[in-house]
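A single protein chain has been omitted; all remaining protein chains appear in their positions.
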Amino acid sequence: MNEEFHENSEPELSADEEALLNEMPALADVGLTRRRFLKQTLAGSLGLFALDLLAHEQALAALSPSPGAVFADKTAENLVKLALKVNGVTKRLEVDSRVVLLDALRERLGLTGSKKGCDQGQCGACTVLVNGRRVLSCLTLAATCEGKDVTTIEGLAKGDQLHPMQAAFIKYDGFQCGYCTPGQICSAVALLEEARRGDVSHVTEDVSATTTQLTNEQISERMSGNICRCGAYPGIVAAIQEVHSGKKTAQTWGFVDDQQLARVRKEDGNAAV
Amino acid sequence: MARYIGKEMSRVDGVAKVTGKAKYAAEFAVPNVAYGFIVNGSIAKGAITAIDTQEAERVAGVIRVFTHLNTPKLGPKPASNEQAPPRGAQEEEDKSFRALQSERIFFNAQPIALVIAETYEAARFAARLVKVTYSPEPHVTDTETVREGARQPKQGPPPKPRGNPEEAMRNAPVKIEAEYRIPIEHHNPMEPHGAIALWQDEKLTIFDKTQGVYSLREHLASTFGVPPENVSVVSPFVGGAFGSSLRPNYYPALTAMAARELKRPVKVVYTRTQMYTGHGYRPYTIQKIALGAEQSGKLSAMIHEAVHNTSATEEFNDNTTNFTRQVYACPNLFAPTRITNTDLSTPVWMRAPGAVSGMFALECAMDELAYELNIDPLELRLINYADVDPESGKPWSSKALRECYRLGAEKFGWKDRKMEPRSMRDGRFLVGWGTATGVWGAFQRPASATITLRANGTANVASATSDIGPGTYTMMAMIAAEYLGVKLEQVNCELGDTKFPRAPSQGGSQTTSSVGSAVYGCALAIGAKLLELANQDAKSPLKDTAADDIEMLDGRLQRKSDTSRFVRIADVMKRHRLAEMTETHESKPSPERQKYALLAHGAQFVEVKVDPDLGTVHVTRVNELTACGKIINPKASHSQEIGGVVWGIGMALQEATEIDHRYGRIMNPNLQHYHVPVNADIHAIETSFVEEDDKIVNPLGVKGMGELGMVGIPAAIANAVFHATGKRVRELPITPDKLL
Partner (left out) sequence: MRPFKYTRATEPNGAAAAVGANPQAKFLAGGTNILDLMKEDVERPNELVDLTRLKLAEIKEAGGGVSIGALATNTDTANHPLIRQNYPLLTQAIVAGASGQLRNMATNGGNLLQRTRCQYFYDTAMPCNKREPGSGCGALEGLNRMHAILGWSDKCVATYPGDMANALLALDAVVRIKGADGVERTIPLSEFHRLPGDTPQQDTNLQHGELILAIELPKSNFAKNSYYLKVRDRASYAFALVAVAAAVELEAGAIKQARVVLGSVAHKPWRSQEAEAALAGKPASAESFGRAAEAAIADAKPLAHNAYKVELAKRAIVRALMRASKLA
């Protein structure tokens, strides 16, 4: 996926943010251009959140078992030894045969970015890439991943540099609560590759013809395995379309201005109430 | 000039969310955590006569199996049929269902045991091995069969008729009467409810998915008989909730109980199926509406009677007909909501509670009346426009609904609508255009926040409220940045933790108005403090400056009316040897609000295309016109509106919780059979904000948006389907089988 990284894959600025940059007084105390400063600090908000969250875990990390804590024998049957690559790093695990990849990631490897939404293949929140293809980690036995290459949401950014799809999701507000977002983004990244291969979908008119350019309708259909209960679908499609084709989606909201208001009030014969 | 307020800002927590770094309740790494798995019952009513846990306990890794036989009593008292009614989200007395307290079964899939094991896999497996025998009793889960026994909820006075609705109805030259049905619906946030609890001595820390850390704290304190300050609730990110985490659910207490008994951290997460009986739902609602009108279209009588179910153990009132009293000017009205008991778990608020159900029926009925009168449906709404609150006679603090109607019609192209059903086509599709009104309260509750401003120009904002998705982190940071005059990137915002000042639960579209006002108040307090400090210097250029004539901007405290008179904030703090200043502020609704009626309004226009042969409906175009005061962040607000539309589409066309009443059991408790909209269901959605300048509602002039955008959508869709097909479907959801 390295080819997807461009120089400017930080979150793109909205028109208002651009305007703000120009209004801002010189940032004398920061030896950077304003643009870079703002972009870095947008990404920097990660740092703040991560710190707040880490503080909780660090406070607990040293916690030793309480006196009298009850433990059970951990004798497990059906252990499977496996080695797999997760985000480029080889991980060796010994797991109960019943452990699915999703639980291995979240409970064993501390990678909680992949989400459990339904645990039965009905929502897409657990989507990860296995050998480059999007799959549901809740219905993938960890044991079957021996020797495979797993990419999770944690593996998409390159250091502080967001994957273009991550940046586009921020730009188009392709999420609200954020819980389905890692699955959406993993799915979207794989979808780009499927499009490049010329894969067809349910809304492909003629499946014998090959096209690599996706309409918004195509993107919607191909993303329908990722449920977003907040309903951020239009932003998700816009984000994917821009990364896929470079095509920007026009803003679909607006403020009604005073002129428009004055006009309808006049036509209506009613003053504002 | 506003630097941030009203500007399109990306979410400050965006990077955390797109990189998977944002942590939700069940994701915190806690050493030595044990895993719990809930066992659910299989009868709707009766008693457990025997429960055998031996086989489950023999499973390797199982630590303990809790049942009603070995679970300590959880206060304040067990559920019973004689209970005081809820009194609204905040003041409600906590009579919530607590698990494993007796052999009694009140609803199907009630929790009957909790298996704790060293691994999730062992707990889940052992849970299947718990054997139960019951003595079942006859149950009722079908609201239709107990409709006649519906009663007035204990909450509030009985609804008083306005004027003489019955007589006016008899005399009305034009009338319609119809009955509408809404099935049980479930919130289905993407994040399943879950908690990790640990005790250190008598102090409980719980990571939980909750919309209100303080209300959960009080629930747990009373459950365990410990002082509230001994309970820390941490909930920095919530993966959607929509009302399902407002009232105390049974699992946090259960999790904390197990952690206390076993003296080690315990994690319990609902399965998707357990969510269907574990956090409430939108109740089954039957509504009968009669509308009487003059030939001119003027409403002369409205009778809107709703009945919905509650549980046998707790009273829940969805207030279905609440807004009917305020939407249209009509002198004669009766609009009661009654409730009736079923042997199901207790319903709860679900996005746009009451309002979306009531307005579905009312706004469909208005459409039916429009056809009866042969008056354009939008025109009928304008004819009955309420210029003052018809209920109280008070003026509106602001109401730009007329503008929403007019501009919405213009943007949508409503003038090209042909009145006759089945008269518009696009190829083989029938095209239908429908409209409806949206309405929601402009609520504000007491709320506190704290701001720390540092001499280096950075600031920290904190409040206990949650951010379940609307963008509260971003909005609070924007408000702080705006009024501290600092840059957004210099503000860190922390939410969702009882270590922060008290704030209401996030629900009812009141967070920005309530907590935003507190953040604003903190910033003003810091300005006032700085002014006082600055003026301790005899040469201060701000001498004799009124407190309301100062502002902070880019490190200066300056006079608004003459910005050449200023002091540098860093200098003032340095002079007083302050590295930082902290102010906590509690904002309260102003008494001015009492003199006005306060509502947010919207108008919604919908286009559907219906395949006449197959009955499939596509919502191809939606225009949302929104009048809800000042918009803080249009980017986030637009997302709220989109979310409302998507929810409206789900409610109108797809969502229904199905119960096999023979067993009183929910039969589609999952996302394969309970349909919510997927990406391919969603097409063009446009939002236009008609801002209102409203100084009455709160100092920021904001009203809430989370519910408003959904309220009119199901009715608008049903009306559009009627326009397309000539079929009036009064029972949701409008699935293909109903249009054949």
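Chains here go by letter, A and B, matching the order in which they are written, and residues are numbered from 1 within each.
Methods note: contacts are C-beta pairs under 8 Å (C-beta built on N, C-alpha and C of every residue); 3 or more make two chains touch, one makes a residue touch a chain.
All values reported here derive from a predicted model rather than from experimental measurement.
Asker: So which of A:87, A:114, A:127 or A:241 would be touching the chain we can't see?
Answerer: Touches the omitted chain: A:127.
Asker: Of B:294, B:387, B:613 or B:693, which residue touches the hidden chain?
Answerer: B:613
Asker: Taking the entire complex into account, which one of A:84, A:100, A:230 or A:243 touches the absent chain?
Answerer: Once the missing chain is taken into account, the touching residue is A:100.
Asker: Which residue among B:125, B:270, B:473 or B:722 touches the omitted chain?
Answerer: With B:125, B:270, B:473 or B:722 as choices, the missing chain is touched by B:125.
Asker: Could you pull out which residues of chain A are in touch with the chain that's been left out?
Answerer: Residues of chain A in contact with the hidden chain: 77-78, 80, 96-98, 100, 119-121, 124, 127, 133-136, 139-141, 143-144, 146, 187, 190-191, 194, 197-202, 204, 207-208, 220-227.
Asker: For review purposes, identify every residue of chain B that touches the missing chain, sorted by number.
Answerer: 42, 121, 124-125, 128, 428, 613-616, 618, 653-654, 658, 660, 662-663, 665, 667-668, 670, 672-673, 675, 677-681, 735-737, 740
Simple rule for what comes next: only the chains that are shown with their structure count from here on.
Asker: Find the geometric centre of each of chain A and chain B from their Cα atoms only, then give the gap between the two centres in Å, rounded to an integer.
Answerer: The separation of the two C-alpha centroids amounts to 25 Å.
Asker: In their complex, what parts of chain A are in touch with chain B?
Answerer: 11, 14-17, 20, 23-25, 37-38, 41-46, 48-50, 52-53, 56-57, 60-61, 63-77, 96, 98-99, 103, 106-107, 110-120, 122-123, 125, 152-154, 156-157, 162, 166-167, 169-171, 173, 175-182, 185, 203, 217, 219-221, 223-237, 252-256, 260-261, 264-265, 267-268, 270, 272-273
Asker: Quick check: in the complex, which residue numbers of chain B touch chain A?
Answerer: That would be residues 3-4, 6-24, 27-32, 60-64, 117-122, 125, 187-192, 198-200, 207, 234, 236-240, 242, 261-264, 269, 271-272, 387, 396, 399-400, 402-403, 406-407, 410, 468-471, 487, 489, 492, 494, 554, 625, 631, 634-647, 670-672, 676-680, 682, 684-691 of chain B.
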